[in-house]
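Just one protein chain is left out here, and the rest sit where they should.
Let's look at subunit A:
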């Protein structure tokens, strides 16, 4: 067998096994998107209820005061929470998030603030570490299937740092860069300011019930606000996880498609090489036979 043909066959084999792997990854990701979406759905009642309770609380107590609601103009440091994934194989998912985060940090610097990165996910952590940037905090292992306990951990740390002043290593505001799951095909990187919370004046026809508070409005607010922040972070983690799996699916699908196309190209080349070899062998045999016949005719 010719060297070229042998090499082509080897390449086909190797591309085929790669295609098998990417195809399997694609199917795993597809099933995980469904699970991630279910998790988003399951977290909705809590998020809705807490938003409603908070709205009711805020709208009935106009002059409410809480550290988490206060602008802190004297603090020049701004936290940027970047939500990336732990694993790769997901196309431009992490690159998009990091690009947005960098743009946000540049903007903050222009405004004379000092951005402080807080990073979730291995990919983001290595990106910043490789560039020798200092991270205020890093978390791993909560990008695939985030649970509320980890959202709570992140939320606690952020609210603690928010309440501290600059001198104590605290921050004046908190931004989050995460990926919103719009649909299977579209995921958008979003930049949101998490803290301080803004109270929006909304006029709606729905009259909220006049709640009594047990034991007091202040105690309820003290509990509700951190819980609300944690629930927002949990929501962002879930959205990011769903987007991550969707990106993996898309990346793996195009990898499988490309592999299949490559197999087609290589197969054609291999067929051509095989035919060329056969043609060459035939012409060698015919040529040899002719030469034999000529030499035997000449000797007579």
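FYI, a residue touches a chain if its C-beta (ideal position, glycine included) is under 8 Å from a C-beta of that chain, and two chains touch if they have at least 3 such contacts; residues count from 1.
In this text, contacts and distances are computed from a predicted model.
Chosen from "ATP synthase epsilon chain", "tRNA N6-adenosine threonylcarbamoyltransferase", "Acyl-CoA dehydrogenase" or "Electron transfer flavoprotein subunit beta", the protein name that UniProt gives for the omitted chain reads "ATP synthase epsilon chain". Considering the whole complex, the residue from A:27, A:69 or A:224 that touches the absent chain is A:224.
Considering A:73, A:215 or A:298, the position touching the chain not shown turns out to be A:215 (whole complex). When the whole complex is considered, the residue among A:5, A:27 or A:50 that touches the unshown chain is A:50. Considering the complete assembly, subunit A touches the hidden chain via residues 39, 42-43, 45-47, 49-50, 52-53, 56-57, 147-148, 151-152, 209-215, 219-220, 223-224, 227, 230-231, 234.
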